[in-house]
Each structure stands twice: as structure tokens, then as C-alpha cells.
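Let's look at subunit A:
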Amino acid sequence: MTTATALPVTGVRAHARITAAPDGRGGTALPLRSGEGPFAVRRTRSADPSRARVTLVGAMSAPLGGDRLAIETRVRAGAALRVDGSAATLALPGRTADPAHWDVWLQVGEGGLLHWLPEPLISVCGSELRQRIRAELAPGARLVLRDEQVLGRAGEGPGRLTSRLTVRYAGRPLLDQQLDFGPGAPGWDDGAVLGGHRAVGQLLVVDPGLGDEPEQSRLLGETAAVTPLAGPGVLVTAVAQDALRLRRVLDEALTFTSW
Partner candidate 1 sequence: MHLDHSTTYPERHSASAVRADGSRRALRVGLGGPVGSGKTATVAALCRALRDRLSLAVVTNDIYTREDAAFLLREAVLPPERITAVETGACPHTAIRDDISANLEAVEDLEDEVGPLDLVLVESGGDNLTATFSKGLVDEQIFVIDVAGGDDIPRKGGPGVSTADLLIVNKTDLAPFVGSDLEGMARDARQQRGELPVSFQSLRGEPGVEPVADWVRARLADWTGAADAPRPEPERAAAHAGHQA
Partner candidate 2 sequence: MRAGAATLLVLADGRFPAGGHAHSSGAEAAVKAGRIRDAASLHRFCAGRLHTAGLTAAALAAAAAAGTDPLALDEAADARTSSPALRRTARRLGRQMMRAARATWPGPGLDALAAARPKGAHQPVVLGLAARSAGLTPLDAAHAAAYENVSGPATAVVRLLGLDPFDATAVLARLAPDMEEVARRAEEAARGPVEDLPAASAPLLEITAEQHAAWPVRLFAS
């Protein structure tokens, strides 16, 4: 575990890489799996033998102010990978006034499949984190991506959390959304944005099959909706009082994919 006292004033710079490729026997191999600094990228047992599974272990659970962390995940054409996490990520205040940066690069080749299912990101009071998730999907690629944000631990206010999610499919923009919460973000807690809720999440499913027949929007209670995007994707957007309730809604929505 990285601790604040061990940190240089400039913060940590770390880059992890995962590459998944077909193993030639109908399964998926992991020719590249490298972590450094606060990252631990473990191969874990997959429920489905044709798919590889990687778990981001607690080691990377604390970006501090000034840290610059990045993870790059490539799923080559025809490979299938699931990435999950062992625990929530805590964005913590650092020793510098600089924000922490957390960059996620996802690339899925033709016919590839990626489940990106980390545990929630918790924005701790006094922290400042800028999250950037970019996904570049080749034609025929499939993606399930979950992004959950919890604003403050129990009984505290949130830090500042800015998060941009950009997804391109076959070279065209499919989804581009930026969220900005916490002190200094105007209007974030009121009627138009969160309405007092402290957990917000998105579940994105991209599947070329979704482009054929336009999906209908679906409401999940008062504060969540399943919405078909303008391209081959469906997005679930939910706000909730807490992480538990948020996850319940997103899990409920996940049932609309067969894979």
C-alpha cells in the first residue's frame, strides 16, 4: 500500500499495461501484463474458460493528489477479457495541491470482447481527481463498461471529481460525457445534475447487434434509465443515495445482454 509519507512531493507516476490476444486454441492469452508502482494486475480464475480474467488488486486503490496513474488495456481481434477490481478505489487528498490523474485507455479489436468492471471510485473529502476513460472499438468489437462514482465516504462531503468517458466505435464518436462533482463544480448537487444523490453510475454496453433494431428506452425506478445511443450501444445512467443501491440498479440493467 502506498502511503502519503512515502510519497515524493510530485506524486507517483505509474503505467500498467494489459494485452489480451487469442491463444490459438479458442481461448484468450495474456501476452502482456505489467504493473508498476501502486498497480497490481493479477490473472484470476475465469468462470468462462474462453475468456481471460484480470483483477486489479487493492494496491492501486488510492490515487493521491499529484499522482498520475494510467492503465492501458488492449484486447486484440477475437480475444475476450474481463477486468474487474478487488476493492473500491479511493481518491485521497495528496501533499500537493495538484489534482490526481487516472487515465484508462481501452482498445478492442474486431470481434474482441471486453468487460471493464472495476469497483466504485470513492471521492474522499478534500481530494481532487481527474478521471479520463477512453475506449476505441473496432467494427464488430463488444464492450461492457461500468463506471461508478461515490461522492464522499459515509458522513463526509465529497472531493472534486471530474470524469470524462469517451467511446469511439469504428472511428466515429459513440459516447462522450463529462461529469464534474464536488466543491467548485457549479450546480452539481442540485435539481438538474444529481438532486442530492451521492452515488452516480453508468453502465455501457456496445454491441454491433444493437445497431440493427432500435432499442426502446426503459425506466428503472425514479432515478435510472436505459437509453439506446445514436450508434450500436445502450447506456444505463443511474443516480442513487449510496453505492449499494447504485449497484443494485446497474446489476438489474445488466440482464439485457445475453453475453
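Regarding selection, all candidates are chains of the complex that A comes from, given by their letters.
One rule holds for everything that comes next: a contact is a pair of C-beta atoms (placed from the backbone, for glycine too) under 8 Å apart; a residue touches a chain by one contact, two chains touch by 3 or more; residues count from 1.
Quick caveat: nothing in here was measured; it's all calculated off a predicted structure.
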Which candidate touches subunit A in this complex: 1 or 2?
2
Could you list, by residue number, the parts of subunit A that touch candidate 2 in their complex?
164, 166-167, 172-180, 185-188, 190-195, 200, 217, 219, 222-225, 227-231, 235, 237-239
